[in-house]
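For this depiction, one protein chain was excluded, whereas all remaining protein chains were kept in their positions.
The chains carry the letters A and B, assigned in the order they are written, with residues numbered from 1 in each.
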Amino acid sequence: MDQQQYQQIEDQITPPTPYFKNVIKAFLVGGLICTIGHAITYFYIIFFDFTETTVGNPTAATMVFIAMILTGLGLYRKLGQFAGAGSAVPVTGFSNAVVSAAIEHKTEGLVLGVGGNIFKLAGSVIVFGVASAFFVALIKLILVTMGVVEW
Amino acid sequence: MIFIDFLLAFVIGGLICVIGQLLMDVGKLTPAHTLSTLVVAGSILAGLGWYQPLIDLAGAGATIPITSFGNALTTGAIAEAEKHGWVGVLTGMFEVTSSGISAAIVFGFIAALIFKPKGKVN
């Protein structure tokens, strides 16, 4: 049996990825997390003196805090298995990646373990966020200097 | 009216997650690749000036997904570039931060002090 024949057998038997089911679950859970976030923005606008432009920070921090608790209790992992990108894409998923790595590496100490590994999973997001921001700003500056676009 | 407001947050937030799910399932990307792609997408949308209208429309539906992280950084960098020109592109990188990152660091550290890894399936 060669590799191609095997590939056929394997593809036949391996259950297909449930694309539709996964998309629906990601939509519902992702939407729900954003709706909770939306409710939190209203909370900060109504009860504290935040405006629509400044409310982003406390909202994100609150969501990150909630995700920390869920991660520590082992619940975010179950949510992730159910929701896939629905719980990974919101900022709570970023929090889960950071917090789970921090808890995991506690046994290697606070400096080498927690400090050294806290961005093991989420680090690439920061790297690509900052790097892409730099390049986008640079390109925009060049285009403005050339007179192609305005600020 | 408030119902429409929440509905928009739900639908737009959900749709961004759907894009992430498709990147994972159809594009066969790992979660790290997926999130990095979305962040870069957020940066580009911010550069085109299209992300702010999305936030105006959907509120948390656009600020909670990780794409908003790219938007926040890029908007900050562009604002600095507008003020200080070439130097601003560089200094902008030191000025801009995201509350999500700082919060995750602080809470991650606290969590490490409090919790133990679970590893239980049910």
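Structural remarks
Going forward, a contact is a pair of C-beta atoms (placed from the backbone, for glycine too) under 8 Å apart; a residue touches a chain by one contact, two chains touch by 3 or more.
What we mean here is this: contacts and distances are computed from a predicted model.
Of the names listed as "DNA-binding protein", "Stage V sporulation protein AD", "Carbohydrate ABC transporter membrane protein 1, CUT1 family" or "Thiolase", the one that matches the UniProt record for the absent chain is "Stage V sporulation protein AD". In the complete complex, the residue from A:13, A:46, A:111 or A:146 that touches the missing chain is A:13.
From the options A:40, A:64, A:79 or A:141, the residue with contact to the unseen chain in the full assembly is A:79. The set of subunit B residues touching the chain not shown comprises 24, 31, 115, 117-122. Listed by residue number, the positions of subunit A touching the unshown chain are 1, 3, 5-7, 9-10, 12-15, 17, 22, 71-72, 74, 76-85, 87-88, 93, 96-97, 99-101, 103-105, 107, 120-121.
Quick note on the criterion: only the chains that are shown with their structure count from here on.
With centres set at the average Cα position, the gap from subunit A to subunit B is 7 Å. Considering their complex, residues 17, 19, 22-23, 26-35, 37-41, 52, 56-61, 63-65, 68, 71-74, 77, 83-86, 88-95, 97-106, 110, 114, 118, 121-122, 124-130, 132-141, 151 of subunit A touch subunit B. Those residues of subunit B that touch subunit A in the shared complex are 5-6, 9-26, 31-32, 34-36, 38-40, 42-44, 46-47, 58-61, 63-70, 72-74, 76-78, 80-82, 85-86, 88-89, 92-93, 96, 98-105, 107-118, 120.
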